[in-house]
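Here is the structure we will look at, set down as structure tokens.
Removed: one protein chain of the complex. Kept in place: all other protein chains.
Let's turn to subunit A:
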Amino acid sequence: MDKDITKILSGLRHIEPDKNYAHKSKMIILSLEKSEKAKFSLAFSQFNIKNVFETLRFSSIFIVTFFLIFSILGGVSYINKTFSPLALEGLDQKSLVIEAKDINNSIQITLEEIKYLDQANKKAINTISELSKNKPIYSNIATSSIISDSTSTEDIENFLITSPTSTDESNIDINLLLDKVAE
């Protein structure tokens, strides 16, 4: 029985596909391109111009995408910096430094002025002291008259009462002295 079955089953080996169908099927399959993966591996093994253009196309797409992302991020950063309500002028470091420099310069100028005035003042004091040592200045004849050895207290009182312009004259003398110092 087993032998009969196996014999019958082996008879099924004679089943064959239609020759026309088999030929057409083969031609169709072989005319189709292989899968993308196989094509990709072939691209490396077969270097040609088409592959170069394919690669260039891919790289150009990559570069354009990169620049788009870069410009979008740059734009966002600029808008944020320029129009943001949080961007206060006082918080800007550059403007703060410039402002500080201006203030520093004005302080320098003021100090120099003070120094100059101080020096001028010292010069004036020195000149006055020198003049007073070398030659005593008398405001006028009236004044000189009271500064003599023989002058008494009464004479001075009389002088002060009888010389109404004494204050004006002494002012004129002081002015003269200051002019000299200035010279």
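Observations
As a working rule, contacts are C-beta pairs under 8 Å (C-beta built on N, C-alpha and C of every residue); 3 or more make two chains touch, one makes a residue touch a chain; residues count from 1.
Definition applied: contacts and distances are computed from a predicted model.
You can't see one chain of this complex, but its UniProt record names it "RNA polymerase subunit sigma-70", from the set "Na(+)-translocating NADH-quinone reductase subunit D", "RNA polymerase subunit sigma-70", "Tripartite tricarboxylate transporter TctB family protein" or "Multiple sugar transport system permease protein". Panel shows subunit A; residues 1-2, 5-6, 8-18, 21-22, 25-26, 28-30, 32, 34-35, 37-38, 41-42, 45 of it touch the chain omitted from the view.
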